[in-house]
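Excluded from the complex is one protein chain; the other protein chains are retained at their positions.
For reference, chains read A, B and C in written order, and residue numbers begin at 1 within each chain.
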Amino acid sequence: MPKFSPPDFSQPAFAGFPDAQFAPAPADGVLPDGFFSTTNLPTFVRVNGRWIAPKEPRMDAGLVLDREGAIWTREGRRLKKGDMVAVGDKEDGTQGIYVQTHMGAHTDVGDAFAFMSSEVSREKPIDYGQMARVLVDQKESGGYPIWVTGPALVHSRARSDMSWFIANGYVGALLAGNAVAVPDIEASIYGTTLGMSNTGEITQGGHGLHMRAINRVRAAGSIANAVSQGIITDGIMYSCVKHNVPFVLTGSIRDDGPLPGVITDMLVAQDAMRQHTMKATMAILVATALHAIATGNMLPAFVQNADGTMRELPTICVDSSEFVVSKLKDRGTHQAFGVVTNAQDFMHILRLYVERELESRAATSRANTATAAAR
Amino acid sequence: MPKFSPPDFSQPAFAGFPDAQFAPAPADGVLPDGFFSTTNLPTFVRVNGRWIAPKEPRMDAGLVLDREGAIWTREGRRLKKGDMVAVGDKEDGTQGIYVQTHMGAHTDVGDAFAFMSSEVSREKPIDYGQMARVLVDQKESGGYPIWVTGPALVHSRARSDMSWFIANGYVGALLAGNAVAVPDIEASIYGTTLGMSNTGEITQGGHGLHMRAINRVRAAGSIANAVSQGIITDGIMYSCVKHNVPFVLTGSIRDDGPLPGVITDMLVAQDAMRQHTMKATMAILVATALHAIATGNMLPAFVQNADGTMRELPTICVDSSEFVVSKLKDRGTHQAFGVVTNAQDFMHILRLYVERELESRAATSRANTATAAAR
Amino acid sequence: MPKFSPPDFSQPAFAGFPDAQFAPAPADGVLPDGFFSTTNLPTFVRVNGRWIAPKEPRMDAGLVLDREGAIWTREGRRLKKGDMVAVGDKEDGTQGIYVQTHMGAHTDVGDAFAFMSSEVSREKPIDYGQMARVLVDQKESGGYPIWVTGPALVHSRARSDMSWFIANGYVGALLAGNAVAVPDIEASIYGTTLGMSNTGEITQGGHGLHMRAINRVRAAGSIANAVSQGIITDGIMYSCVKHNVPFVLTGSIRDDGPLPGVITDMLVAQDAMRQHTMKATMAILVATALHAIATGNMLPAFVQNADGTMRELPTICVDSSEFVVSKLKDRGTHQAFGVVTNAQDFMHILRLYVERELESRAATSRANTATAAAR
Partner (left out) sequence: MPKFSPPDFSQPAFAGFPDAQFAPAPADGVLPDGFFSTTNLPTFVRVNGRWIAPKEPRMDAGLVLDREGAIWTREGRRLKKGDMVAVGDKEDGTQGIYVQTHMGAHTDVGDAFAFMSSEVSREKPIDYGQMARVLVDQKESGGYPIWVTGPALVHSRARSDMSWFIANGYVGALLAGNAVAVPDIEASIYGTTLGMSNTGEITQGGHGLHMRAINRVRAAGSIANAVSQGIITDGIMYSCVKHNVPFVLTGSIRDDGPLPGVITDMLVAQDAMRQHTMKATMAILVATALHAIATGNMLPAFVQNADGTMRELPTICVDSSEFVVSKLKDRGTHQAFGVVTNAQDFMHILRLYVERELESRAATSRANTATAAAR
């Protein structure tokens, strides 16, 4: 553990700083208004021109000056009425309190100590309103949002919400694998995914249903044929076919079948995917580590505007675990914004917010028209 | 929830069973050797030839026979020297104690080989419609659903949805900790939780805000005072106070503050929680391992209907990881139904489905009234 | 591993069962309607009154009767028009196909209420001693343990332990992807994986090193060439080449490069993997969802002993999260035993226990020799 030294308070940088201010605790166990709330970092308080390190340091406490001039780090509940407590909210010395934020390798907290500074966490609020605005903007401005999805989206029955996005123009291209298309088609034909019903029950003889679904499409010759022959009547693949939304289905070593149209050679498949990532103006990656990282590898972190300026390429990565998002960033897709949730719920709420955004824009538009007409 | 009946002890299968044996507690808070350790399943004790169901059932407790011939489920620490405690280690009636292990809810397809047979997985669809129906039924039938929540619910800003459930009569009691109430109140006063804004940004000086929030409530003397003084103006605690929904805030070793009203002694807190678990007719556990397990420990797996039949106590456990649900089951709460998702999304969609269920029931009711009127 | 026997079809219970029905494949790569979809369990098909075990068993395939009366387990895509395929959806023999669902390994205590009954949990003890005994037995008895590994094994620097297992005869075949071989080779040439040093530090300019490693192997023409030219001097791929341990490197959509020798067409790669899964007598799957599920799909749940009896195929699945093991089981690999830990630690401790087991057997052997000599 490398050593470091306390600040040299004789330096000119500290010259003009005042003594800290203190105020009495108004009651037992109650801190005065504006009390200084401690961190766990080395802290120094200026008293009569001298910088003193409080004893018994810890975070989330007050700083109490005793009669001997010592300063103690005390939990609020332990205060007695009248105890003199440091007040202030600056940690840079300008209020007589200085917090040393640079301690070396691991504990350089940057400019300031903060909670909740992790990049990705299930404890962070998800701003669906903002995502919905970006997605509606994409549609209105002729953007090319690419969607990349994994099997959990299908098993959890977000199929209908995904179909809605496809049907309504929010999907420039869909990049997925055989393991997404197979249960989507199984669900359309048999109502199950891997034999599991849409309420999560296992069905009798269900383990063969995905094989039967594959076989029917193979017999039909293609997914498009199976749609036109009425074998596939709803879902993600159906919607892509019906609405002419391009899709790339890439194979993987774990595939059953595969379905006709799945590109089984990875180099051919990469080239096919890249035709879409090159056009992408937004990327939404849901419940897939493999395809998300594949897409991230091919995707620039930025997109060029018509006027020659650039902007970050909005990249949303949704997964049940922080690890997948973190892994995507560890593979260089630093622009990814992580949403830690379930695919079913994400799709459902995003659609809801997009519908609300559309209503709100429609209302604004009607109001503007009415105003214009009234002139 | 399908009903089931207690065993028919007049059947020949129960003919030869003896009365249960009892032994005196050797000291206050100490069970006799060989004491019967309870489960959360329906249990019957034979006394003078009659099979009696112990009162106040829970797991991990003893069975105490009182002078009136009633049997009480009692934690060991609550025993008095000389209390008569059931002894035995068989649950099949052969020692006069019978545990009903088949409660009938979950059926078995019987296929040996199946996919998707895991108990808890993010890949399983969540049936919000079914949960909403159960919750609305609870309200209509005068049930007592207890909600147990963790901090992620607050950080992720499901506060407003939780407040809606409280305000609209879907919460019999709220069981939570200081770490839920503090950020809820910080959000009401400062708009942040642990200094993080409701769009996930870290605010300047934010690390002290939860301490300032605590301090203001401590100065006011109680959460209720802080509500009536206009310090707390929205959120979970506000709604509980305004709508007279009882809450138990239990302390933990990680607490800051704590807030006034938080029960810091765990034995007192357990007794306070148990007042609610004994009345519970449903349990919803969101984003908390600690409090979910605590509640599961105290909660019978069943609830008695007015007609003497029983049904499984609906228990929903929501967490971002399969592990927490699995851990809850590993601690004996086998009736828990796991939902693997984010607290924010769960609360938002559940509310949406409850609102839809209410609309649907209202429409049905109007239709019935119209039909009746038309006759 | 306890042995079990195939069913005794001379028993009266099997008396009335008919021969299985077969129907011709209607086109190349297409199964007939109503085809029987296989599981990974022991399966028997009645042909001319005799119960025959299909060759090359795996799940999700069809059963094809050849002209010599043998039955082959065949993926649908490999069928030729006119191939005779078993039809039926019953597994109980009533349609001439019988699946043996009780393989006897895991016993049931039968207590209705129990703690810690989950299938997979980080809270379960890992019995390294037992795994080491099985692995040493495999080597001594000429078994064919297949190892399937993911990138985390390499990034976490379990390379040297994996190399030890390869060099010492514990690996029948290695099944992995480009994303394992690339950082393994990068580590040999540059000391980094994706630019990260073996103490976890990020190196200057490190993001290009895996590309430089790939490029050097591409220039050499093959991994074997790069080994013989002294470019690759240690690690997993080096050890496979030096010790003539066969490996299959399969491509994926996320691959950089790929390295020469990586099979980029998934159907070719599946056929290559299956050559090894058909011979497997044990499977160890470490830190990979994709390849573990791929292998599980191809792997029978049982292995036949020389004496005609059978036993469960020991299948160990190691991952940091319960979810991956649970997902593998949800895809039908129910025989998998889950170990929830870090790949680095697993490999290190398993090696340690294998070394201890070897010492223990050597000591026993010496003692036996000494005893024999003393007689």
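Convention: a contact is a pair of C-beta atoms (placed from the backbone, for glycine too) under 8 Å apart; a residue touches a chain by one contact, two chains touch by 3 or more.
Being a predicted model, the structure only gives us computed values, none of them experimental.
A.B. asks: Can you tell me which of B:119, B:186, B:256 or B:357 touches the chain that was removed from the display?
C.D. replies: Answering carefully, the residue with contact to the hidden chain is B:256.
A.B. asks: Touching the absent chain in the whole complex: find that residue among B:89, B:140 or B:359.
C.D. replies: Considering the complete complex, B:89 is the one touching the chain left out.
A.B. asks: Would you indicate which residue among B:21, B:101, B:197 or B:264 is in contact with the undisplayed chain?
C.D. replies: Candidates B:21, B:101, B:197 or B:264; residue touching the omitted chain: B:264.
A.B. asks: Hey, which of A:6, A:169 or A:191 is the one touching the hidden chain?
C.D. replies: A:6
A.B. asks: At which residues does subunit B meet the chain that is not included here?
C.D. replies: The list for subunit B reads 26-27, 29-31, 35-37, 39, 59-60, 76-77, 89, 177, 194, 207, 250-256, 258, 264-267, 269-270, 273, 289-291, 293-294, 297, 320-321, 323, 330-332.
A.B. asks: Even though one chain is hidden, which residues of subunit A still touch it in the full complex?
C.D. replies: Per the touch rule, subunit A residues meeting the hidden chain are 1-6, 39-42, 56-60, 75, 77, 103-107, 109, 113-123, 134, 267, 270, 274, 277-278, 296-302, 305, 308-312, 314, 321-323, 326-327, 329-335, 337.
A.B. asks: Using the document's contact rule, name the residues of subunit C that touch the chain not shown here.
C.D. replies: 109-111, 113-117, 122-127, 130, 151-152, 155-157, 193-196, 198-200, 202, 204-208, 210-212, 214-215, 218-219, 256-258, 320-321, 340-346, 348-349, 352
The rule is simple: only the chains that are shown with their structure count from here on.
A.B. asks: For which chain is the distance between its Cα centroid and the global protein Cα centroid smallest?
C.D. replies: Taking the mean of C-alpha atoms per chain, the most central one is A.
A.B. asks: Distance from the CA centroid of subunit B to that of subunit C, rounded to the nearest Å?
C.D. replies: The mean C-alpha positions of subunit B and subunit C differ by 43 Å.
A.B. asks: Can you compute the centre-to-centre distance for subunit A and subunit C, using the mean CA position of each chain? Integer Å is fine.
C.D. replies: Computed value for the inter-centroid distance: 35 Å.
A.B. asks: Which residue numbers or ranges of subunit A touch two or more of the other chains?
C.D. replies: If we look for residues of subunit A contacting two or more partner chains, we find 194, 205, 207, 320-321.
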